[in-house]
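A single protein chain has been omitted from the complex, and every remaining protein chain is retained in its original position.
The first chain written gets the first letter, and so on, giving A and B; residue counts start at 1 in each chain.
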Amino acid sequence: MSAPSAARAEVPVLAADRLTVRFGDRTALADVTLAVPRGRVVSVIGPSGGGKTTLLRAFNRMNELVPGAATTGTLRFNGVDLHGEEVDPVEVRRRIGMVFQQATLFPRSIFDNVVFGPRARGHAGDLLELAEEVLVAAGLWSEVAEDLDRPAMQLSAGQRQRLCIARTLALKPEVLLLDEPTSALDPAATARIESLIHSLRRDHTIVLATHGRRQAARLSDFTAYLAGGELIEYGPTEALFTNPRDRRTESYLTGRIA
Amino acid sequence: MSGPKHRRDGVGTACEVVAALVAAAFLAVAGVLAVEAWGAADLGFLFDPSSRVADRAGIGPALAGTLWLAALTVAFALPVGVGAAVYLEEYAPRGGVVAAAGGAVENLAGVPSVVYGVVGLALFVRGLGMGPSLLAGGCTLAALALPTVIVTTRSAIRAVPCGLREAAYSLGATRWQVVRGQVLPAAAPGIVTGSCAAVTRTVGEAAPLLVLGAVSFMTFAPRSPADPLTSLPTQVFAWSARSQEDFAAAAAGAGVALLLVLLVVNLAALAVRRRLRGIPA
Partner (left out) sequence: MSGAATSLSRRAARGPADRLARPVFLCCAVLSAATLVAVAGVLGVETARFFGTVSPGRFLTETDWTPFAEEPRFGVLPLLAATAQIAVGAAVFAVPAGLMTAVYMEHYAGVRAKRALAGITTMLAAVPTVILGYVALAFVTPVLLRTLWPGTEAFNALSACLAVGLMIVPTVIAFTRSALQSVPTALMEAGLALGAGRGRVVVRVLVPAAFPGIVAAAFLAMARAAGETMIVTLAAGNQAQLAWSPLEGLRTLTAYIAQSSMGDAPAGTVQYGAFFAVSAILLAVTWGLRATGRRLMSRRDSGGVR
């Protein structure tokens, strides 16, 4: 199974093929086909309820935790079928990390939150060292270094979201799924998260759901426009923003920015 | 809620009088019990075995029996009930057979307690050959407490914020790690409250134990679950039935002792809940 790295470069990190997700009678995602190239930032834009969150949650098999959810089509991670017989969803989630719109922290200390993932998988190494590493990467270390034992709930909204990113980084994931990570934050905190995303792109493939069109333009290499559960358009960010091929994309981009 | 509440009128006065009567009736029950029990109050009463002579009767065996029954009920009903609730909420596939059967168990909450005695007699005392023992009593009371434990635990689990579960799953926690690390700790105060209510209710039950064949005259305190079934509620019943033969005081004394046991159970639950909340939030 271990393909030579030269060939690996051709294989997209994540690939959805005719992906459809239903919750009971409601179709949240219809027939979506798209590939996420390695080491790039892909943003997913579109109106609320258009399927952005469902797409992200499909990539790390979170949808199946919702009663009544049904997924058809295929999803591949480095060429491996994510719904294959042998695949453990728990392992999938450890390799494809996710940060939610709402920063839900565990009612424990900052440290316990950061090392939650490594502990869950039975991490053997030095947890403190790991915690420092990922908190530095998340740009939070200087603010919390002295009080790792403080309850995490005491942090500000922006700090909480960075803590969520740090605890996801502690999994050492290849892919980061960021679901509107700045929608609940003020402009200053948003700016910090954006520069953080910018620095994380060096080591990670990132899928960013956002309804900030300018955020998508600033941060991503590729952009997908999702509406009504359908993938309307997908392409290089610059091309999509300057010269959309689809009328619907155009009206979405112009209608609100103007 | 709406407007000033203290304005009096005919309806309000009537309602107030009735409310006061309800409160007075409760206080009268407590008062009658306390006054009657005064005659039995001495240290010997707590430890002495029962006697055919009213003055010498004690509740030693009955008290020990009730403590045994409480322990057995908690030991059986709590793990099984909480486990069943966790399965139904976190593991069971929706619409499955077990989910349906588990949901139906909630209907058992309305079954009169005396019916549990009839079933327990057929099943435990005779069917499994336990005889009229504390073990048979514990099993019956556990079955009686089970629906309440399941119902309250399920609602406590449902109240756990969804985001907490999702965050843990997204960080690669297994189902068991989510249950153990997030769901159960967050639901624990609710589980303790519900279980305490279930235990309070069952430990005060006399009817099912009477049907199983509880004895009211025992010369030694039970030392194992295989010993004969005896308890404070059935002792209160037996002595009440003979209240015209000077056993009224003993019955009241046993009743007060029963209430004290229930009080201790509730205080213990309160302390556990305090500690659970005290853990750094």
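Throughout what follows, contacts are C-beta pairs under 8 Å (C-beta built on N, C-alpha and C of every residue); 3 or more make two chains touch, one makes a residue touch a chain.
Keep in mind it's a predicted model, so treat the numbers as computed, not measured.
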In the whole complex, of B:Leu46, B:Leu67, B:Val115 or B:Leu276, the residue touching the missing chain would be B:Val115
Sole touch to the unshown chain from B:Leu67, B:Val80 or B:Leu276: residue B:Val80
Where B:Ser155, B:Thr174 or B:Thr193 are the choices, the one touching the absent chain is B:Thr174
Listed in rising order, the chain A residues that touch the chain left out are 1-3, 5, 8, 77-80, 82, 84, 86-88, 90-92, 95, 122, 172, 174
Contact residues on chain B toward the hidden chain run 1-3, 5-12, 14-16, 18-19, 21-23, 25-29, 32-33, 36, 79-84, 86-88, 90-92, 98, 101-102, 104-105, 107-108, 110-119, 121-123, 126, 132, 143, 146, 150, 174-177, 179-180, 200-201, 204-207, 210-211, 213, 233-234, 236-237, 240-241, 243-244, 248, 251-252, 255, 258-259, 262, 266
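Convention: only the chains that are shown with their structure count from here on.
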Per the C-alpha means, the centres of chain A and chain B lie apart by a whole-Å value of 49
Listed in rising order, the residues of chain A that touch chain B in the complex are 60, 62, 65, 67-68, 90-91, 93-94, 97-98, 100, 102, 104-109, 116-117, 120-121, 151, 153, 164, 167-168, 171
So, in the complex, the side of chain B touching chain A is made of residues 94, 161, 163-174, 177, 181-182, 186, 280-281
